[in-house]
Every structure is written in structure tokens, then in C-alpha cells.
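Structure below; questions to follow.
Missing here: one protein chain of the complex. Every other protein chain is in place.
Up next is chain A:
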Amino acid sequence: MSSETAVSGNGRGSALSYPLPLEDALEPPAAWAVLREEAPVAPVVLPSGDGASLVTRYDDVKQVLSEPRCTRQLDADDAARVSANESGGVFNDSMAESLAGAGQQRWRRMLTKWFTAKRMTMLRPDIEAMTDRLVDEMVERGHPADLKACVGFPLPVWVICALLGVPDSDRDRFARWSDMLLNLTRYGQEEIDAAQAQFHAYMAGHLEAKRADPGDDLLSTLITTTDSDGGRLTDAELAATGQALLIAGHETTANMIGKMTAMLLADRTRWERLVADPSLVRTAVEEALRFDANPGFGMPRYVKEGVEVAGAEVPRGSTLVCSMAAANRDETAFEDAGRMRLDRSPNPHLAFGAGPHSCLGQSLARTELQTVLDVLLRRLPTLELAVAPEELRPVEGLVVGGLREVPVRW
């Protein structure tokens, strides 16, 4: 528990509750601009009741995420807990422990070589075929349809199953486990435990099968690869890798597909511009990532040695929460930050973090988002929201933000 005095207050007395309430599913909280201006390192109270400090300016978020003294040791005795539930959520679970034991950097190196931009670009035709199939099924069922349920939710799981060499016939089970493991608020602890057990049993059998008959998937590669020190990943680490890919790559991308489409359709001139000029897809995806006002919790960091952020001393033992989304709306970093400019370039947004721990799967996420947008523009140029943008509702989840449904017609 970091103390409330970690960072001097902003003179207003009490700390804000974090996450900040969203007034509108697609619009940023009004507090962001005030915080960036007046309280760049603001005391907040997390759902657990523990205190932390919220960082909202672009330069500061980038600095903290790249700063080695701001660590991911959120299991330190005096680190703020994000939520009060016993598992501590995805920021502090057994998977993270197992991988920390493996030496996170070693694990990351072994995965990074698999997630290169070139390799992800090679997956593109497969991702496109999967998207076309999901769009076929959605069109067959007719409109109005929930684009999130029909395309956004299944596509990333299908992609992860392909990466892991999981057969098509098992991917619906995978999707269900993923949903249960991630939606800590929607299911009871018993259901989550059961899903966890089933998932681990499945992964154990799957690893066995891959060992006997390796394919060209990520797990087969990891099973047979030794790193430069001659080390291999253990079965526990390999199973944890599968779960890590689901945690990192499913709900995040699924929600982003929904939010991206909703943002582009909420002001339909955006969609029409892309239909007229699909070469803007690449920059439009980056701008959607930057413009996302509801990406979720942000990135917590435990301060292991005192640092200075925005001119304030942040003592050792504090917990900082970086709001990449608030930073992405910082007018000092982005001209016209409050406007969605589909051709913005360069667009050094922080949606994937920054520094040595920035998102390992960002090339995959980019490839998926670009492919989905390409396919939707080609297949459904008349796509529109089936509800007024104000009627879109944010999901309840704590970690990853998104829209409950994205009702569309065409």
C-alpha cells in the first residue's frame, strides 16, 4: 500500500477515485485535460482502497514507462493493489509469477522473434480469410447485428488458436475459457476456477500432442527452441505462454475492433472517407488507437527507487498509474489532439506502452485491426451504427475498456 503522501496533493484535499467515471462511451473524461494542466501527478484511490498517483501527460507517461526505476513489481509488500479480489486480477497472478521465474526478459526474447512484423504480415492472408468468414456468417444472420460479438470477439481467438496450433474444432472452447478467465466481474470464483482447470488440462494435452508431432506453430517452435544459454521453457511456462497470449491478445483486440468501428461510424464522414480511399487504413488504425478514450485501466508501475516526474519527487514505494489514453490526448504532443485525423502521421501514440516493456504483440494487433478494417470497407461499404452513438455503453470490466455491443446494419 503506497501512502497517500507519496506525492504532494494538488491542494484540493481528497484523492480522486480511479478509474475515473466515463460520462460517454467514446468521449474522454473531462478530468483528463484538468489533470494534465493542473495535477500531472495526481493522488488517486484504486478500487482496492490503496492510494496511487495518476500520470496523464504525454512526456511523463513515456518517461515512467521507459524508466527502469519504475518497475512492474506490483507484488511488492508496499505496492498498491489494483483490486481487492483475492487473485489480484491479471496484474498479479500465477502466470506472471511463473514467467517471472523464467526470467521475463528471456521469455520475451524467445517470443519476440516469433512476433516480428514480417511474420505477422505473413499471417495476413489467413487473418483476412478468417475475417471474411466471420463477416459471411454475420451477413447471413442479417442485420441489425452486434459487430463485436460477430467479428470482434471471435477473430482474435481464432488468430491465437492458429498461433498455438489449436485445431479449428477447439477454438470455440478456447474462446469460452478466455472469456471466463478475463471477465473477473461477470463470473463467480468457482466458474473461473473451473475454466482455469479445464484450460490447463487442455494445454497439457495439447503440449503433449505438439511434442509428439510438432507443427510450424508458436508452441511447437518454443518446445524445440533452446535460447542462447541452452535453456528451454518448462511445460508450466509453455502453458502460461498460451494463457498469456489470451490475456494479452484476446479481450484487448476484440474490444479495439469494436471501438475502432464505432468511432469511425459515429461520425460517418470518417467511414465514407475510408471507403473512398482505403489507402488510409494504416494511419486510420493508428489514429483509432490514439483516439480511444476508453482503453481500460492503464499501466501501473511500482517505484523501486525515487524518481522525479513532472518536477515532483516520487518516493520509493509509491505506485504510479500511467494513463496512456490521457497522454494520447495531450495537446502538447499531438496537434488537434481532440480531433480524429485519419491521415495523422507520424502518430507516436502510447496505446501499446513505451520502452522495453511495450506491447510484444503490437505488430499482430496492428495486422488484425488493419485487416478487419480492410475487409469491412470492402464487404460492407454501407455499414452504419444501428443506434445513436450516445446509446453505446461501455463494458464494466476493470482492466480492458470497450463497448458492450456495437449494433450495426448495412
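Convention: a contact is a pair of C-beta atoms (placed from the backbone, for glycine too) under 8 Å apart; a residue touches a chain by one contact, two chains touch by 3 or more; residues count from 1.
By our rule, contacts and distances are computed from a predicted model.
K.L.:
One chain of this complex is not shown here; going by its UniProt record, which of these names is it: "3-hydroxyacyl-[acyl-carrier-protein] dehydratase", "ABC transporter ATP-binding protein", "Ferredoxin" or "TusA-related sulfurtransferase"?
P.N.:
The chain we cannot see is recorded in UniProt as "Ferredoxin".
K.L.:
Among A:115, A:174 or A:302, single out the residue that touches the unshown chain.
P.N.:
Considering the complete complex, A:115 is the one touching the chain left out.
K.L.:
Among A:48, A:71 or A:362, which residue is in contact with the omitted chain in the full complex?
P.N.:
The single option touching the absent chain is A:362.
K.L.:
List the chain A residues touching the unshown chain?
P.N.:
Touch set of chain A with respect to the missing chain: 66, 108-109, 112-118, 120-121, 286, 345-348, 352-360, 362-363, 366.
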